[in-house]
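The other protein chains are all here in position, but one chain of the complex has been omitted.
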Amino acid sequence: MSLLELKGVTKRFGGLVAVDHVDLVINEGERLGIVGTNGSGKTTLYNLISGVYTCDEGSILLEGLDITNMPAYKRAHLGLARSFQIPRPFGQITVRENVAIGALFGTLIGEIGEDEALEIGEYYLEKVGLYPKRNEIANALTPIEKKLMEVARALSMKPRLVLLDEAMAGMNPKDIDRIVEIINKIHEEEKISIVSMVEHIMRAVVNFAERVVVMNQGKKIADAPTQEALNDQKVIDVYLGRFALEEQNA
Amino acid sequence: MNKGKYYPLFVAIGIFLVLFIFGKFAQGMWEPVALIMFYVAVGEAFNVFLGFTGYVNFGYVVFMGLGSYGMALVVSSSSMAGLGPWILIPGFLFAAIMAGILAAGVGAIALRLRGAYFAIATIGVNQGVKFFIEGAKIWGGSEGIIISKPLKVALGPHLANAVTTFWADFLVFMIAILAAVITIVFLHTRLGYGLIALREDEDAARVMGVNTTKYKNIAFLVSSILAALVGATAWCLKTTYVFPDDVFALSYTVDAIVIVMMGGTGTLLGPVVGGLIYGILKYWLGILLPGFQLLILAPFIIIIIILFPEGIVGVLKKRVRGKKLEKFIA
Amino acid sequence: MVFPFSFSAMAALPGKVVIGGPISLSGKFAKEGQQSVWGIKAMEKWVNATLGGVKIKGKKIPVAYKYYDDESKKEVVTNLMERLITKDKVKFTLAPYSSGLTLAAAPIVEKYGVLYNSHGGASNRIFEQGFSFIVQTLSPASEYQTGPLEMIKKIDPSAKRVAFLFQDNEFARAVAKGAEAKAKKLGFKVVFNRTYPKSARDLTPVLTELKNAKADILIGGGHFADGQLLAKQLDDMGINLKLVSILVAPTLPNFYQALGTMAESYMAPGQWGIGAKYSPAAAKKEGIPYFGPTQKEFMKYFLKESKGVKPDYHGAEAAAAFLAYVKAIDAANSLDPKVVRKVMNKLHFMTFFGDWKIDPKTGMQIAHKMVVLQWQGKKLQIVWPPAAQTSKPFYPMLTIKQRKAGKLAIVK
Amino acid sequence: MLKIVNLEAGYGPMQVLWKISLNAEEGNVTALLGPNGAGKSTTLMSTLGSIKPWGGEIYFEGKDVTTLPSHKKVEMGMTLVPEGRHVFPNLTVRENILMGAYTKRASKLMKESLDLIYTLFPILKERPGQKAGTLSGGQQQMLTIARSLMTRPKFLMLDEPSQGLAPKLVGEVFETIQKVQSDMGLTVLLVEQNVDITLEVAKYVYILHEGTIKAEGTSDTIKHSEDVRVAYLGI
Partner (left out) sequence: MEFLRMFSGDLINGIILGAVYGLMTMGLSLIFGVLKVVNVGHGAFIMVGAFIAYWMFTLFGLPPLLSAILALIVGIALGFFFYYVVMKWLLEAPELSTLLATFAIGIFLAEVAKAVWGPDYRGYSWNVGSLNLGVTTIPMAKVYALLSSIVIAVALYLWFKKTRAGNALRGVVEDKEGARVCGINVEGYYALSFAIGIGLTVMSGVFITLFVPVGINPYMGEVYTIKAFVIAVLGGLASPWGAFFGGFIFGLVENGSYAILGLIPGVEPFSLTQCLAFAILLVLLLLKPEGLLGKK
């Protein structure tokens, strides 16, 4: 059964159609990559799924349940988690507390106490390599560290579906490999979550995704297994370009 | 269950106890102590909302004012006089209910606003309520209510005097403790975490599963009811009169902000320390230099805030991070 | 009866009798508070200089005045009052300024069983609360605006249409109530009865309405700033009346300074005014004793304290409250507040401020008479009651046009 | 063109940079590489003066500019494309761009600069009225670069310009950087995570690690130095 299903989802900003009748199915346990040119509507799509925006048209189903108009916090309880492209930490509290908040309000809401949540938080901080910084104020992290913290925060929600928005942009290649590895591992270990991600860094996409969706100007222009999608001439034309292909092949 | 996290509460209660004993047994110090505790309680009640949500309830004083009206209305109603000392219970209830109803209403409407817009909307609520009471001439209009006599009728002159000079202050202590307990509970429960998340980034908090609307409203309600209790005791019972001009004076909100910011927002001990400093400074400067105390107080405040931009406890909390003292300070 | 230990009591007589109280030197009542402090300090000096203090059992003990600044705030008042009573050993306390603050400190005073003399808390309601230790030196609020009505009834029976326009606060409302009752009793027709809020900085809407009411007389006001504004805007809007009596504001020299000749012939009720005719001779005529400095002496001592700022009635009433204590302690020959209070019940005397006699049950002032003051030829004259007159009333008041042209309200 | 000698800087009590020295040669692209948190952004920000250096000296065109406020430095022809975008969110795209021409020197050359950046980033020409805050992440990145070019720098610091850009655009941006650099005779100091491209573009490379310069050399040497690549660059 598909975990998440988008049917004709559309979002407009004034005259601009940021997301244009997108149909998308995400299966349970799948590792999906979403890529696309800048401004193609990927973040907007995330905002629609996580409930930051509401759809102008179309519907969103989570395990068959219509969540199109459900408030964001309820979606989180049902197992939707995300990170933000521009990190949004809870700046004045510690990293550990940040992540614990994820645990407290995720799918485990009401089931665990504060102490347990802090433990879960530490567990995931350990995983992403931020454990040594757990007692820092979140604002004191570098942008990259903030992103990592967001990943940990999303994971600690014990979600069914994690939406990562350019979590690896700006990271050095070594770290990217490390993070992809971590995510893959968590994906395997916990079996619970399906990680979907948006990246411009092909290195990460190739190593992570089984399937890739390519967007352009609000529309889905490709949806296929990774290699196939990335070798699609249309995708190369609008998205990858000459330079990146070389890099990918290098 | 980790007991360590309640240590700061014991620190606060310890400070209260020392104050209480000092006030009770040092000659002529009861009223100064009561004043300090008034500031502490005002700060604590204010902090429950500001500290956890980051929203500034500039019209905070409206709840103190309504609280004192609630008490005054009950005490001065002749049908209740037969209750004797028990009259205070419906008094507090009524104070809490009046403030609660207003808070629920304001919360439902104004909490949709953010930042300064919310702050000013609450000023509007305060001024609106005040001018409505005066303009529509309800509850005595601008003449307010004086409860000195009804209180004597209900309690007898002796008890009435004891209530206004000791028990009212004692109740302020109790409210301060109640507020401290609420604060620590907030600090260590999901509710508190949710509130802090929404303080830091409301949209992100919502996506993380925090029902921000509900949480905001809870904190607002609790803070408002605490304020009402402070008003009912420290104003109505203690000074025995309620004039609208006096109980809706926005300067008290500013006092609350000053106390909380000096001490440190969102901390348990912040309002306690802030209230102590504010009260002691005002008291001693006033004794030493009557008429010039505010002139000296002002630079003091500026120096404190420049040295401790996050409040004294806020800065202290950072300093002790990872040290032994850490668990005593929150 | 003399008990053996009364010797030790004698020996324990303090070196000074401290009289004092919290007073506002900051905040909204700073102006009144400052006047009060000057007035009281002047009397402290006078009493010690001329009388050598209070006389107890043949021994003269100097008096001392002790005060702290209450910032015009109710929670500060209680705090300071306790300090004064316990640390500074004040048994004869002076109330702070305003009815609210007077009420706020009352329970503390009651708790310690000391005396409490109100010189700035005019509200009648204070005296309905059943306090047993409070006495009042100034006339209660209900009396403030009755003088002008009595006066008009005498000098112009045809002026029947009276308008009330008071500030919307506790004090002014109490004044309004007293005036309304008086107006009804004297057969006036109340053609307008409105208030304006304290924060209003533009009275035009209510004045527009007032203009249409075609009143002969306007009685109103509240405090300093709004009173000045009321007079200013009446003139701006071209509202001519036969008599205008405004609370508080016109009793200040600054009223004239602010408005210039436009202030001519404005009236105000006062607890006292410079030039008041209360003197030993007047007291003799009434058959009561006179106590304290003469008008001239009061002025001299006051101006010394204030470095030249003239006293207004807030200074005078505070001074009188202090004098009342000295007089009562002398008469009681005791420093026990209970004894002094008992003696006070029977006292009737005159000071430069006027009569002093309280209702034994409530402590409310019943003998002191308010005066009506009027700006005439750049001077504030007492025009009512006739016994206190320094000048006859100027009536009807000058028209706006006349005042604009610089005409002075000089009684021929 | 730009010379940094023994620069030290930090935040609050925490020191981040320890006696860093580097040299950006006129007319070249110099790169500063290193792992996350090494202090690259801190170096750039203290060079411009957004944060105050604790010690050391900075020379620009031979003049000591260590304590000069940042706006004076911009006037002299230095600028930065900051990490994390920093567009003016409530101003329109056009207003953002024009803000770049704030200095007197830049405003004289505005017309020319506009032509240049519109050819580089046509999307900016298409959306002059959109509020910058509503642009997509990558669009904001373009806007930031464009805005900095509007100041007509002689010396341009770029803090991870390719971050968040689609691969096609990454290539284009680097081509642009090279082009602008050669056309305008620009000196560039580049901070990047995209090591491969950076080594293509840069002449000389510094490796920053934990606040100190650990290695330096021409990009060819660095490219072929296995040690450096493994230890600091993670490739």
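Every chain is named by a letter (A, B, C and D) in the order it is written, and numbering of its residues begins at 1.
Following the convention adopted for this analysis, contacts are C-beta pairs under 8 Å (C-beta built on N, C-alpha and C of every residue); 3 or more make two chains touch, one makes a residue touch a chain.
Here the structure is a predicted model, which means the values were calculated and not measured.
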Q: Write out, one label after another, the shown chains that touch the chain missing from the document.
A: B, C, D
Q: Pick out which of B:Phe22, B:Trp86, B:Tyr117 or B:Trp284 touches the chain that's been left out of the picture.
A: B:Tyr117
Q.
Using the touch definition from the top, which of B:Ile13, B:Met174 or B:Ile301 touches the missing chain?
A. B:Ile301
Q.
For the chain left out of this view, which of C:Ile155, C:Leu186, C:Val206 or C:Met299 touches it?
A. C:Val206
Q) Which residue among C:Met237, C:Ala282 or C:Leu408 touches the omitted chain? A) C:Met237
Q. Please identify, in ascending order, the residues of subunit C that touch the omitted chain?
A. 25-28, 30-31, 33-34, 168, 194-197, 199-202, 204-206, 208-209, 212, 224-226, 228-229, 232, 236-238, 249, 252, 254-255, 257-260, 262, 309, 404
Q: Tell me where the left-out chain touches subunit B, residue by residue.
A: 50, 56, 58, 109-110, 112-114, 116-117, 119-121, 123-125, 127-128, 131-132, 134-137, 141-142, 250-251, 254, 257-258, 261-262, 265, 292, 294-295, 297-302, 305-306, 309-310
(Q) Counting contacts across the full complex, list the positions on subunit D that touch the omitted chain. (A) 48-50, 69-71, 74-75, 79-82, 86-91, 95, 98-100, 102-103, 106, 144, 147-148, 150-151
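FYI, only the chains that are shown with their structure count from here on.
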(Q) Let me spell it out: compute each chain's centre from its C-alpha atoms, then which one is farthest from subunit B's centre? (A) D
Q | Separation of subunit B from subunit D, taking each centre as the mean of its C-alpha atoms, in whole Å | A | 51
(Q) Need the CA-centroid distance for the pair subunit A / subunit B, whole Å please. (A) 43
Q. Listing for subunit B: what residues touch at least two other chains?
A. none
Q. Which of the residues in subunit C come into contact with subunit B in the complex?
A. 25-26, 67-69, 71, 74-76, 78-83, 85-87, 100, 103-104, 106-108, 110-111, 125-126, 128-131, 168-170, 173-174, 195, 197-198
(Q) Please output the residues of subunit A touching subunit B within their complex, sorted ascending. (A) 50-52, 71-74, 76-77, 81-82, 84, 88-93, 97, 100-102, 104-106, 109-110, 114-115, 117, 135, 137, 153, 157
**Q.** In the complex with subunit C, residue positions of subunit B that touch it
**A.** 27-28, 30-32, 34-35, 38, 131, 134-135, 141-144, 146, 148-149, 152, 157, 161, 164-165, 234-235, 238-241, 243, 245-246, 282-283, 286-287, 290-291, 293-294
